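Removed: one protein chain of the complex. Kept in place: all other protein chains.
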Amino acid sequence: MMELDQDSWWMVGMSFLVALPCALLGVFLILRRMSLVGDAISHSALPGIVVAFAFVGDLSSPWLLVGAALAGLLVTFLIEQIHRHTRIKQDSAIGIAFTSLFALGLILIRVIIGDKVHLHQDMVLEGNLQHVAYAETVGVMGLDVPDSLIPAAVVAAGTVILMIIFYRVLTLSSFDSGLAASFGYKPAVVHYGMMAVISVVVVSAFEAVGAILVIALLILPGATAYLCTHRLKLLLVLSVLHALVSSVMGMYFSVWLNGKESAGVVVAGTGLFVLAWMFGPADGVVIKAVQRRNRKLDEV
Amino acid sequence: MIALETHDLTVTYHKRPVLYGVDVEVEAGSLVGIIGPNGAGKSTLIKSIMGVVPHSGGWVKVFGKPLADNLHRVGYVPQRESVDWDFPVTVMDVALMGTYGKLGLFGRVGKRERMIASEALDKVGMLPYSKRQIGNLSGGQQQRVFLARALAQDSDLYFMDEPFAGVDAATESAIIELLKEMRECGKTVLVVHHDLQTAREYFDHLLLLNMRLVAYGKTDEMYTTELLQKTYGGRLTILDEVAERAAKTPEAKHEI
Partner (left out) sequence: MMWELFNVGDVLALSLSQKAPIAAICVGICCGLLGCFVVVRRVALLGDAISHAVFPGVVAGFMWSDDRDPWVIFVCALVAGLMGVGVVRAIVTSTRLKSDAALGIVLASFFAVGVFWNSTQQFPGVDGFLFGDLTTIADVDLWLMVGSTFAVGMLVCMFLRPFRVLSFDEGFAIGLGYPVRFLNGLFFGLLAFAVVVALQAVGVILVSAMLITPAATAYLLTNRIQKMMGLSVLLGVLAALGGWYIASIDVRFQTGPVITLLAAFVFACTYFLAPRHGVLAKYLRRSGMKSRVHRENTLKAIYRIIEEDGFKSSGVGVERLAEVRKLSFEQVTKDGQQLVRNDEASWEEGKSALYLTSSGWRRAAEIVRNHRLWELYLTDQADYAADHVHDDAEQIEHILGADTVRKLERDLNFPQFDPHGKPIPNLETTLQMEKAAGKQEETGY
């Protein structure tokens, strides 16, 4: 049996902390059929981060969160504008908006920042969890905690709290926006609020997993849980469990195969999804086949 | 008492008028059928009264006040197809949603809310299914759940969008019994309905609609050939033509 050293466990912690808020929000993205808006936001956070970074020159500055949140709102706004004022449909609008913002971000990295710092393009795509190992440590309750864990923990905790407070509003407006509107919940406010929170969460995950793998963190846990249960609360719990298990398994994978940690986490998450797809109690292919057979036998 | 009053209510979709100046006053305690051909704007009428679809002209008053001030006294039952029945919630969860309106943004669901929801489910005969996921229900059962949710809202005025669409005969008669019971308790219910035959026995008032209000009154008085002809006798062609043209013209509404 392989052993994980302490640094690896910190990496597991970091990856769980960024995956946790993504998983919770992702559940609602899936239920609202907006998974690809999450895709768009995660790509377009890049120019926001780069511009903010160009001003403050520090990758762990909270201003990066602000920059990316603004970029996230910008892309949702652009998508709205394109598909409301022209006959271009929403999917194409998403495609146009996020590819151009992402391309802008890539160019800005080279032009503004150059090679001075390690905001390297690979990192943009894939992130890097190893920063955790080299980070300065802060003493928290007698433990030496790498300092990059702190903001991630704050974002995760904030998301969980927001989720508990607005659980009802989110559920109702996702299930039946008409009734929600008649109760006086503003659908537009819920929509943009959710987009803003997603942008913040995406940035907090940015350093760890990059702009593309974060889509997996958003969608995979929710999709996996969706195939396992019909109950929303359980679904949220399961998606968090998915985030945890894939963080641990991913680290083992990457130690075992000597691969990249961030990608390992997503590969592990994909494995869990495939398992749920086959054997998920609520919607697994095998389960459904067995049920069909039993029914047939009953009829006979 | 007047439960609902609309004045010159006009709705446009993409600048195309779908509902022209509807004036109607509904007495509290009536069971009203909203009748008209396809595309007459029946659903649009109740959606715009509820503010789900914005109206471009006119106003709505509920129990003598603007809708926003009396929102808690109004219940809305959307069409069954308008929601995703794969949504991971149980029958109980849906019934509980009816109580959200009174809870406000931050209130928490407690024992009292559960009681209300259970009672409502019991009334529609769905209590035994309360732990089921909503996707595993038949069409009639889904409609009953929606009705239970409306009951849990405990409103004084209800709008229901095609509650009889795609339900079995047993559910249909159960629903109408329930609606009549609600009327006896002094509630006002407006129901979008498309079957002219059954409308006569179900409702005490009818609202005939065809892009505009054709007539509103006691059911017996509505069954005249002239009125039905007006309701179902095709569209007013010029009205359609002009609506088409208005849709194509850039907006210039606020010009004096």
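In this document, chain identifiers A and B correspond to the written order of the chains, with residue numbering beginning at 1 in each.
In the analysis below, a contact is a pair of C-beta atoms (placed from the backbone, for glycine too) under 8 Å apart; a residue touches a chain by one contact, two chains touch by 3 or more.
Because the structure is a prediction, the values reported are computed rather than measured.
Check A:220, A:236 or A:249 against the missing chain and you find that the one touching it is A:220. From the options A:89, A:186, A:233 or A:293, the residue with contact to the unseen chain in the full assembly is A:89. From the options B:25, B:86 or B:195, the residue with contact to the unseen chain in the full assembly is B:86.
Against the chain not shown here, chain A presents residues 30, 33-36, 38-39, 43, 82, 85-89, 91-92, 94-96, 99-100, 102-104, 106-107, 110-111, 114, 121-122, 125-126, 212-213, 215-216, 218-220, 222-223, 226-227, 253-254, 257-260, 262-264, 266-267, 269-270, 273, 277, 283, 285, 288. What chain B contributes to its contact with the hidden chain is residues 8, 10, 20-21, 23, 57, 86, 135, 212-214, 230, 236, 238-239, 241-242, 245-246, 249-253, 255-256.
We take it that only the chains that are shown with their structure count from here on.
Taking each chain's centre as the mean of its C-alpha atoms, chain A lies 39 Å from chain B. Those residues of chain A lying in contact with chain B across their complex are 31, 33, 165-166, 168-169, 171-172, 174-176, 178-179, 181-185, 226, 229-232, 235. Of all the residues in chain B, the ones that touch chain A in their complex are 47, 50-52, 68, 71, 74, 76, 78, 82-84, 87-90, 93-94, 97, 100-101, 103, 105-106, 109, 133, 135, 149.
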